[in-house]
Structure formats: structure tokens, C-alpha cells
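In this view, the complex is presented without one of its protein chains, the others remaining in place.
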Amino acid sequence: MNHASFVQAENARVDTGRHGRCGFPEVIFCEGKTASEVASISVVLAHTAGVVLGTRASRQQFDAVTAVLPEAVFHERARCITWNQANASSDNGKVAVVCAGTSDAPVAGEAVVTLETFGVEAMLITDVGVAGIHRLLAARDDINACDVIIVVAGMEGALPGVVAGLVEKPVIAVPTSVGYGANFGGLAALLGMLNSCGSGVTVVNIDNGFGAAYAAATITRLLHRK
Amino acid sequence: MNHASFVQAENARVDTGRHGRCGFPEVIFCEGKTASEVASISVVLAHTAGVVLGTRASRQQFDAVTAVLPEAVFHERARCITWNQANASSDNGKVAVVCAGTSDAPVAGEAVVTLETFGVEAMLITDVGVAGIHRLLAARDDINACDVIIVVAGMEGALPGVVAGLVEKPVIAVPTSVGYGANFGGLAALLGMLNSCGSGVTVVNIDNGFGAAYAAATITRLLHRK
Amino acid sequence: MNHASFVQAENARVDTGRHGRCGFPEVIFCEGKTASEVASISVVLAHTAGVVLGTRASRQQFDAVTAVLPEAVFHERARCITWNQANASSDNGKVAVVCAGTSDAPVAGEAVVTLETFGVEAMLITDVGVAGIHRLLAARDDINACDVIIVVAGMEGALPGVVAGLVEKPVIAVPTSVGYGANFGGLAALLGMLNSCGSGVTVVNIDNGFGAAYAAATITRLLHRK
Amino acid sequence: MNHASFVQAENARVDTGRHGRCGFPEVIFCEGKTASEVASISVVLAHTAGVVLGTRASRQQFDAVTAVLPEAVFHERARCITWNQANASSDNGKVAVVCAGTSDAPVAGEAVVTLETFGVEAMLITDVGVAGIHRLLAARDDINACDVIIVVAGMEGALPGVVAGLVEKPVIAVPTSVGYGANFGGLAALLGMLNSCGSGVTVVNIDNGFGAAYAAATITRLLHRK
Amino acid sequence: MNHASFVQAENARVDTGRHGRCGFPEVIFCEGKTASEVASISVVLAHTAGVVLGTRASRQQFDAVTAVLPEAVFHERARCITWNQANASSDNGKVAVVCAGTSDAPVAGEAVVTLETFGVEAMLITDVGVAGIHRLLAARDDINACDVIIVVAGMEGALPGVVAGLVEKPVIAVPTSVGYGANFGGLAALLGMLNSCGSGVTVVNIDNGFGAAYAAATITRLLHRK
Amino acid sequence: MNHASFVQAENARVDTGRHGRCGFPEVIFCEGKTASEVASISVVLAHTAGVVLGTRASRQQFDAVTAVLPEAVFHERARCITWNQANASSDNGKVAVVCAGTSDAPVAGEAVVTLETFGVEAMLITDVGVAGIHRLLAARDDINACDVIIVVAGMEGALPGVVAGLVEKPVIAVPTSVGYGANFGGLAALLGMLNSCGSGVTVVNIDNGFGAAYAAATITRLLHRK
Amino acid sequence: MNHASFVQAENARVDTGRHGRCGFPEVIFCEGKTASEVASISVVLAHTAGVVLGTRASRQQFDAVTAVLPEAVFHERARCITWNQANASSDNGKVAVVCAGTSDAPVAGEAVVTLETFGVEAMLITDVGVAGIHRLLAARDDINACDVIIVVAGMEGALPGVVAGLVEKPVIAVPTSVGYGANFGGLAALLGMLNSCGSGVTVVNIDNGFGAAYAAATITRLLHRK
Partner (left out) sequence: MNHASFVQAENARVDTGRHGRCGFPEVIFCEGKTASEVASISVVLAHTAGVVLGTRASRQQFDAVTAVLPEAVFHERARCITWNQANASSDNGKVAVVCAGTSDAPVAGEAVVTLETFGVEAMLITDVGVAGIHRLLAARDDINACDVIIVVAGMEGALPGVVAGLVEKPVIAVPTSVGYGANFGGLAALLGMLNSCGSGVTVVNIDNGFGAAYAAATITRLLHRK
């Protein structure tokens, strides 16, 4: 397929050449699209790319997709729709998804679903916030055994900096909008992570578990293609 | 002396009753005052309170003070002027001033000078940022042996939360304006500290080493009066 | 119990060593957790720490807790769940919770419930805003008789500075998100308090009654252990 | 003179009809204008309005004005240039200019110079911040004897609300950019004043002593014309 | 009645001395109070001040008030509850309430109700935004015949500056939260008004029709007491 | 009709002279108006201008309009009401409305409806975001054949700058509030567009499809009047 | 010349195909470039495009340019460097540059220099702020006789909306960073202009006189090519 090709679906030009150019197929950001548009794009992607991933999806959108792709799956807490033509090979490396608190679970879930859709193994480690640093130290070896580390944290934007000081793997930080008062919808966590003194931390947008997983998969693919 | 009394100095009403009401004499915030005004207020405080502390002071302001109070001392990096009628007793407890990096030294210095002016012993512990957490763990027992802990941190607003998870003493956090890019003059550190998941952390204004020391001294005085 | 221990509950690593390290058991921040997760963590804390405190709790979460801990109590306005194995001793000092207006009651309530859970006596003084300063002056002696003063204020971020100028005890300020227009969810009150010229004021996050109470209890415990 | 008239000066259309329409002549905001432009406008205003007031003026601009209007006066700290054809009558009421700290003096000075230029008596009361509330209470009767009260405050945005709770006269608040850290160039004081619970407070822009004085003079002129 | 007196209602200290100190009785800010608290405070004010004004009131709160004060009135769009022992004299001057658009009606309504409760005549002039400046010019004489002018504007923060350039009366501006996109809940209008080049404009908080009316009434009372 | 005329509708002064002054009739911003007010203004505009356009309209408001103007049309996704006395001539040029994603459709729709109401042909091109730049390059000639280009983009504030580098026509950018986390209601897209290095881009308010269309029509009218 | 061509200068790829693609040659944004880089790019543009425009230039950069292009001109207040191979034809239409105050002159100057470099006639109208609306009304016919109107305003973001309500030509607004206190470097003016109720206003970045002129020239070129 041509790397610059696209297919016209309902109100959308599906970028079917993306897999060739960027290594992964296009993904559907469902928020703001009608259920019918999501279903229409899903069918195009199923036929051209063999895999469908919809993020920020509602159950109503899932119902429309399942009508045309019956094997589609809905991940409720992570708010994702997935459909795979065949089981993805999982020989694409391993990524740790580290989580400061139970409340960050939906964002971490989006990262895990995305990784698995791309054939990357995900190891979820929850509740290792810096207020009880021994819980993190206990998990240190498991974390460092992965290729890349995604750190999801809300109130506690501190966690990625601490993790980066303990391991020698790339650390991708996801600020979340969870928190009291002056968190300002995740801004506090975002700024904290950007200012993290732990070298080597990079950051994605607030609540963007998908983006972190995509970036992580870009790295593991390089590693495991060799 | 009456608790509601004051004395008229050049362009200023010096609150000479403050010591009686609040336990500490009034302190001079020098920024924006003329050298002559600072000197004039210093004389009033020297005579009524027996102790002078000027923060955010310039050398020019110090020169004016030293002309009328020859024993006054200038703390250059901390930007403070001090003058004590007699050596303050130092039986007022001990406060740890913990510092993430060398760059935070001026703010930490302001805290140390303030504590010592109020007769409180200060223990300065520098360069224990979270990116190398073992440096902090090594200092843990020293820190916990103090009555109160002041944590000064810029880029790394994370430090107070980590400290608070390790000790059982009150932790007062001072964000500083040191840092790269999206630190926004200390805003990132401030928000990080306010959102710190480590319970028991309270926060003062950006770069306000004085305020943290004052609050700490309020606590140690209660402890050591008994 | 080991200070670095933890117990695995549903989706959570409960920090059972926290009491030993920090002097108080871990507390459950309920927002964003499922009812089942809150109940599961509550049971672990009941058995290991003998006391349960859940903040930002919903009635639905309380129903799940009460199914496993029948004596649990729900404080509706303060949005807290509590459960105590035995009546906490109350010989841990006394804290004033001073409130600018009736609208700040939920946040003040969270502070009061937290203090009482930790065995600290709480004295609630409401409706003493600075627009009618005589109401505050009338309560001054009662306030100054406490060990620590928590000041909760929304529109009127001015109150902590005025209180700190009248007493010689530590003052902890809690900005609230109550108010007209340019309050920006408590930001105005927060900035006002940080800039308070009354020395000795420290600040916690917006609406964080729990954090203020925790910090206050850290101080009273030091005082009354002697 | 026609109320909609204007005169062309160097790079400026001087609104000579303003006195007729609004009760006061046009005033020169000097910042960003060349010395020559300020002098040119001053001459037009001297001839048409009989009074010149330039705010935010530099000494260099004053030198240009004094070359053409030798009796012009420079108020250094207030950064104002004034020139009056004849002594303004001062039977236009009295305004209190209340000041939290010495550091707010330049802004308060701009207000005083403006009032006097408009023939309004100004009473300056400095250093009555809320951290020592007795200093304010001592000045209460003097303040309430004026027609209007201007309150200038930086760190301490609280002062106008407290004053408004003590008097029955209009209170106009001027936030200043003086202060530590999270003052953000006066934003903290501005937000504090807007959220002031003391009813009847209105606010002008940060450091805008002129605007407050102009508004106050608009009120006293109504009062004393009767 | 003593100027520093207060009465204890349900969860509230009603400032019954406020009328003596400030010229107007206390007003109830209903948001965040229970219906029962609003009713309880209303009864105290009815008995001590003879007039009740509740702003930001809900119908549920009104129902509780009407149960104890049957003649109370609910102003739905303005969200105010009022009760007057006797018809207020209306010999207290006249205030224009000028409105940029229909959408600003609720805030303008709060101002009108407040003025009338305080016995001040209100003249409402709507839909005179600057995009059709001739509509404003047509109303100019009516506006200038009032003692004070309140200008309510959302998108169009420009209106107060234009009005202030046309009249010689005090202008009080109320920014509203109405508007498209980058209005940020009234922030754009607020900043626009603060930066208004029209001298003599003062500003109150976003959507604070009450505050503007209170300030206006403070001025008209001075004028008409003479 | 006089250019400075207006007609009084329910709570509104309809600016009937606007067409003569500005080239287009007044348009109704429906948000915050009652259904009855919208209908009343619609009737005045239908009679005086021969065309009605209501933006940000609800179905309830449309029902009120259709009761008095039965041929009125409701554009659901664009949230617009339109009514035309006669089919507008469409000889007023052609405008491209370029859209980064499906989610921006409502804002693009408001632009299209506005253009058509003003007799300008609109060409809608969707889903040409910069992440798949070939889709944009494929549409380049179609875009450049229009008189003016409106670019609507949310997450991807980058699109207008890229378009402006490819064409020689005026580019008007509309930021939308669609997007993840740190988009802050369109602020990120707005700032991105303002900082666009592509010369010749101008920007309207967030989500303001109407404003962009109005500005575009102002340009095409000049072109096609010649 | 190929529309996609470029030439390598010192540290820069000069986009020599830009004239063909976008209708105007590339322009040099001088801030942050060394004098030598500016001179090197100027030479390339002089040879390929026959016209050089450098904005935000310093005198030092000009000195380097004049060494290699002796006829280059420095516009000091506008901070621009220009060099034209031949006098540009001026048959490219006429643009009004309307200015609220003398202080906005540098930004207005940048717009005028840019227009003239592109062969467009510029008519500068200064000092017509909304506080004296009659000055603007007097200039109305002159303004409306131009093809496009650029409105430059700082404190007074109101001006573009008022102008747009008076004329039927495209209005491009430039916010400037001039102003008192809460102007926040032009943010207040920017937000005011974006929220302007005058339809048809589009906005460029703060202080970006160049961008406004470029956009205006894009429109006049369309008009005068016919």
C-alpha cells in the first residue's frame, strides 16, 4: 500500500498509509465523533490495517462498532475499543506501567490496552507513590527489567523523577487530572514532571495514556527488530 | 510594653507590641524601602525589641544601618541584616533546613539566619534531591532528630513529599524560583508541593525562607517553653 | 510491625508501616476509587492500624465499607468515613478550626473529623470573617488557648493573616473554592494566603481540610508526648 | 470650548473637550512617549485646560517639559509631572489614602499628587497593615472623616476588606506589585481585593494610583458641588 | 444597637452592628448555605435590621425563607430573595444600570434588586454595546442624569471605558462570565475593564452585581444625606 | 433606512442600521437569551433585514422562532437558526473551510452556515491534519482556488501555519476547544495559532466559526463588488 | 524559480520559493540571530527576491547588513531593516493603520514599514482611543476609504470592536504590550480583542505589526490584481 494513501470514510479521510510511514496504523480518537463515524472508520481500518484501536470511546460508540465488527472488545475503565484480525505477536518487548495511586487506573489502563494492541507486553505496577518510598524500592528490579517505563501520576508528579533516578531505562511520564484543589486539571502534575530533576524523563499530555504507550512502542520496536 | 502599641519612625509605624502579641518582634522587609527608612526602623526595633532582622536587604541598606548600629551584620548570600543586643539563648530547639540543590542556597540561608536570630539552632543539609534518593536516606536520622523540618526545593518540588513520608515531624516546604523553562518563577514547585501526597506538608510563599523559619520557630517555642 | 511493610489489597498496596514511620496510619483518599476498593483497603487498615479514615467519600463507598465494618460512621457534610477500634484517647492537645463563613463548613468539617480520628480535640469557631472584625476579636482568647490554629477561608483569604497578627500559636491556612467570579476555584484565596504579611502562616492545598488537620496533629503530638 | 473638540500636538490628538464632557482635563500617560511628545502635549493642555498632570514620567521627560513650562514640578517617587496655572481651589472634599506598608509609597504618592492636582485634599495614612490590626483601629476615626477612602496594598490584599467593614464611606482599592514570590506582579493582591467579602469595595488596576484618585475625585466633586 | 454586636443564628454569627458601622445591614450570600441556615439568618436580620436581602439564592432556599417570612419575594432571574419590613424610602438617589447585551440580564438584575432594597432608584438600560455605538449615544443624556453609573458587560469589556469618556459621573464596571471561547469565565472582560483607558472606572468581581450596587449606594447615600 | 437606527424588541435594541454601516445585518447570539427574546428579535430582523441568523441556538429557541417564522431552518450540529426572505445570490465568492479532524465539525459547520447565509459559497474540506501531511497536499489546489481560507483546528493548532505556507490567499484560523488534557479549553490551539510562523494568518476566538465566516465574507464582498 | 527551492546561507535555509508559493518573499525575524547571520540571509534575499525586510532588528544587525547592502535603511522606532532593488510599485491598494495612543507607535511603525515594503500605501491615524470617541468619529470616513483597516491598541483592547461597528472593511487587530499593571504583557488587550463583539475582527499576536501588515497585503493584492 502506498505510504501517502488514504480512504474516504464517513466524514473522514482514513490515513491508510500511516502504518508504512510510521510503523503503526492510525488510531481513532473517539471523543466528538458520532457513533456512526466511529463505526465507519473502524471498518476501513479493520480491512486495511487488520487492527482497530479507539480511545476515549463511549459504550454507545462501541455498540455501533460491534454491529459491524462483532469481535470488537470494550475496555470500560480504560474507555477503549479494540479489534484484532489475529492475535498480535507479543515478541515486541515489555513495558512497565507504574502508577502512583488507585485513582490513576483509567489512564494506566489506556496505556496497557494500547501496548497490548501493538503487540507489546505490559506490566502494571500500582500504588507505589513516593509517600511510602519503600513500596517503590521493592518493585525496583521488576521495573528495571522492562525496556521502557511509563509512569502515571496525578497529585504526585514527583514519581517519574524518583523512578528515573533508580533505573537506566527511558522513562515516559503521564500527568493525570486526579487530585485536590490546586491541581488545576493536571497542570500541577504536568509542571512538576517537566521540572523533574531526574534526567531522562520525557512527558506526554495530561491523561494521555495512549500517547505514552505509542511512544514506548516506538522504542521497543526498534529494540526488537534487530 | 502594651501589646497594641507602636512607634512612629520615618514613614513607618513600628509595631512594638508585636513581641508581646505574637512572641517575636517585628521584622523589616527591606525591598522597596529607602536605606534611610530601613535604618530608622532598625533603631526603633533595636531599642524596643533588642533584636533587628532585615530581609531582602541590599548592601546600600546595610551601610545605612551600620552607620547607626555599628555591630549590625550583613549576610550577603541570604540578603539579611541582623543585630542582636545580646546573644540570643539557643535553648529554643533545633530545625533542619533541607535543600535539594546548591542553587537553593540563598533561600535556605534566609531561613537559617532567621532561625538563629530567634535563638533556634539550625542544621543545614544540602544537595539531597530525589534524583539520588540514597543521599536523602543517608541523612534521614539526622533530619528526624530535629523538632521541625524545613524543605527548600526549586525544580524538584517533590522533595517535601518524600521527606514527609520518612519522618514524623512537621514539614514546612519552601518552593524556590530556581529552574529551567516551565518553572514559571517557582509556580511549578509551589503547585507540586501543594499537591504533595505526603500528608502533613504545609507550604509558604515562593523563596520565602523567612516565613518558613518564622513558622518553625513558632512551633519550637511551644515545645521548649514547657 | 516493620516500618517498610505493606499489604496487598484490591488494586492497592496498603502502607501498613506508615504509623511507625510517620506517627499516623495511612488514610484513604476515596475519590476515583471504586466502592469495592475502598472497602477492601478499609478492612486492611482496620486490622493493621485499628483506625480507618476515608476522605472525599461518597455514600455509595460508605455503604460498601459498612457492609464489612458495621460500626463505620459517615460524616455527610465533611464527606468522611471513620471507623475506630476503640475510642481514641483525646489527650493529644487541642486545635482551633476557625472559619470565615458558613459556606466553608464542609472543609472545616473534614478538618474536625480528621483531628478527632487522630485523638486531637477540635474547637470549631465559625463566621468570624474580617468584614466584621469585632466577631474575631471576641473569640481571640478562645483561639489563643489552643495549641495550633487552622483557619479555613474562601473569598476572604485575608483571615489567616489577621489571626496570625493576634496570636502566638502556629497558624495553618486552608483556602477554599467558595466564592464569586474571579476566585478561580480557590486560586485567589490561595495566593492571598501565600502572600499574607502575617508571619508564621503556612498553607495547604485548596479545600484540603484533611492536610491541615494532619499537619496540626503532627505538632500537637510533639507537644503532648513530653 | 466644544465638548468634542481636540487639538493636534506632536503625534497626538489632545482631547481638549474632555474637561467639559467628563469634568477633568486629559492627563498624560508618559510611559512609551518621547520627551518631546510629552512636552508638546503639556503645552497644549496648559493653554487649553490650565492644568497639566503627567503620570509614569521620567526625569528626562520632565526636563523637556520644564524647558517649555518652567513652573512645572517633578514628584520623583510618585513619578508625576504637574503644572497648575493657578492654585487649584481645595474646596473639593477630602480623600484618605491608606497604605499597608512603606513599600507601597510610590503608588500612594501617585494618588496623592493626582488628588491635589484636581483640588482635592489628600490625607496619607501609612503602615496600617492587617498584621497589626490595632494600628488601623487607631486611625479609624480619621479615615471615616474623609469623603472617600483609597486603600493601597500589595502583599496584603486584605486591607480594603477590613477597612470597608469599619467605615461607611466608598472604598477604592489599588493592588500593588510589591511582594514576595507568588504575588505575580500584583495578581495575588488584585484577586484578593476582587474577592474581598467587605461589601462596597471597588478595584482599579495594579499600581494605578492615578485611576483610584480620579475615581475618588469624581465622587467628591458630586458631593461638594451641591 | 452596639456597632460591634452580633447574634448567633444556626451556624452563623449575624453581624447586627453592621448597619451602624457601614450604613447598610448585612446581606446573605446564599450559595453553599443550607436552606435552613438561610431561613434562620433571615429571621435574625428581619428582626434586627428590618430588611433581608439574599443573593445567589435557589428556589429551595426561598421556600424555607417564605415559611418563616411569608412576605418574602423571590426574583428568579436575579436569583435574589428580598423582604422589607416597610417600603424603603426611595429618596436615596438614582443609579443607571447599563447593559451591553440581553445575556447580561441576570447580573444586571442582581444590581437592580440590591439598589431597590437599599431604597435607591434604578434605571435599567439594556443592549447598548459598543458594536452599535449610536445606541449608546442615544441613551447618553438619560445616563448622565443619574448619580452613579453601573456598567455590566461580558464579551464586551469595552463598554465602561466608552461610557466613562462620555459622562462625568462615577462609573462602576461589572464583568460578566458570558461569552465565547477565550473569555475564560469573565477573565477577559475583567482584564479589559481594569485596563480601560477611560479614567475614573472602578471594577468589582465577575458577575458581582450586588457588589456594584452596594458601592453605588454608598455613594448616593453620601450625596442625599446632605 | 438610517445607518444609526434601531428597533426595540423584547429586552433588546435591534441594530437595524448595521447592514448599511457594516454591510451585513445584525446576527443573534442566542446563548443566554430566552426563547421568547430570540423569537422577538428574529421577527424584527426578518422584517427589516430580510435575513435571520442565530448562532449558539438550542432546539427550544428554534421552536419559538419557527412559531413566528415557519420557514426557519435549524442546523443541529452547527447549532444555528437561519431564515432567508429569498435565496441569497451566491455570486459573492468562495471560501474554503479546512478542518483538522472530524471532531471540529460543529465549529466548521457554524462557519459554513454563516457563509451561506451571507450568500458566499463554502467548500468544506475535512480531516487534513498535519500528522498525515499528504492528505493536505492532495487538497492544496482546491484550497488555493478559493478567495479566502478558514482553517479550523483543535489539538492541532499547527494546521493554519502549514496551510499559509502553501497558498497565497488570506488564512483565518479558528482554534477549537476539542482535545486532551493540556488543551485548556482551546487555549493551546489559540496560542499555537497566534505564534504560527506562517505569515499572514489571523485568528478569531476559540470555537468562533461565525466570526471567521463574517471576516471572510467581508473580504469576498470587496473582491466581488468590483 | 522553483516554488519549493531554497538556498543555504550561514546557518539558514532561505526559502527562495516562498514568493512563488505565497506571493511575498521570505522576511527575516532578526531577534536571536547574530548580526552575521542576518547579513548573510539579507544578501541571499536581495539577490533572489529583490527585496529585504528584517523585523525586530538591532542597530548592530543593521550595521552588518549595511556593510554588504549599502542602500539598506534602518527604521529605528519600528526596529526594521529594509532594502529594495527598485522602488516597489504602489498600486497595491491602501491600508489604514489606526492607533489608540502615542505609546503604540513602534508596533504601528512596524506595520507601516511592512506595508510600504510590499508596495501597499499606508495611512497612519494616531491617538483615536475610545475614551474620546469623537476623535475616532472624525476620522471615520478616511478610515472607511481604505481597503483594509489595521487597529493597534494596548490598554484599550476596545478600539477594534468599535471601529468594526463603524466600517464595512476587514479589520485586523494588533494587541500591544503597552499598559499598566494587569495588562500582563498584552494578554488583556489580546483577550479583549478576541472577545470583541464587533463581528469581522481578526487578531494577530501581541506586538506583531508585521503579521497584521502581511495579512492586510494578502487581501489588497487580491483586490488590485483584478
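Chains: A, B, C, D, E, F and G, in written order; residue numbering restarts at 1 for each.
Here is the rule we go by: contacts are C-beta pairs under 8 Å (C-beta built on N, C-alpha and C of every residue); 3 or more make two chains touch, one makes a residue touch a chain.
Predicted model, so just to flag it, every value in this text is computed and none were measured.
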In the full complex, displayed partners of the excluded chain: A, B, F, G
Touch with the omitted chain, as defined above, among B:I41, B:A105, B:I172 or B:L190: B:A105
Contact residue for the chain not shown (choose from A:A12, A:V52 or A:L166): A:L166
For chain A, the residues touching the chain missing from this view: 18, 21-24, 27, 147, 164-170, 172, 190, 194-195, 199-206, 210-212, 214-215, 218-219, 221-223, 226
Missing-chain contacts mapped onto chain F: 100-101, 129-133, 155-158, 161-162, 164-166, 179-184, 187-189, 191-192, 194-199
Chain G residues touching the omitted chain (full complex): 3-4, 6, 11-13, 15, 17-18, 26, 29, 31-33, 37, 175, 177, 185-187, 190, 205-208, 211
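Here is the rule we go by: only the chains that are shown with their structure count from here on.
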Equivalent of A-F within the choices C-D, C-E or E-G, defined by over half of its residue contact pairs recurring: C-E
Length of the line joining the C-alpha centres of chain B and chain E, rounded to whole Å: 44
Multi-chain contact residues (two or more partners), chain E: 18, 101, 131-132, 164-166, 180-184, 187, 190, 194-195, 199, 205-206, 211
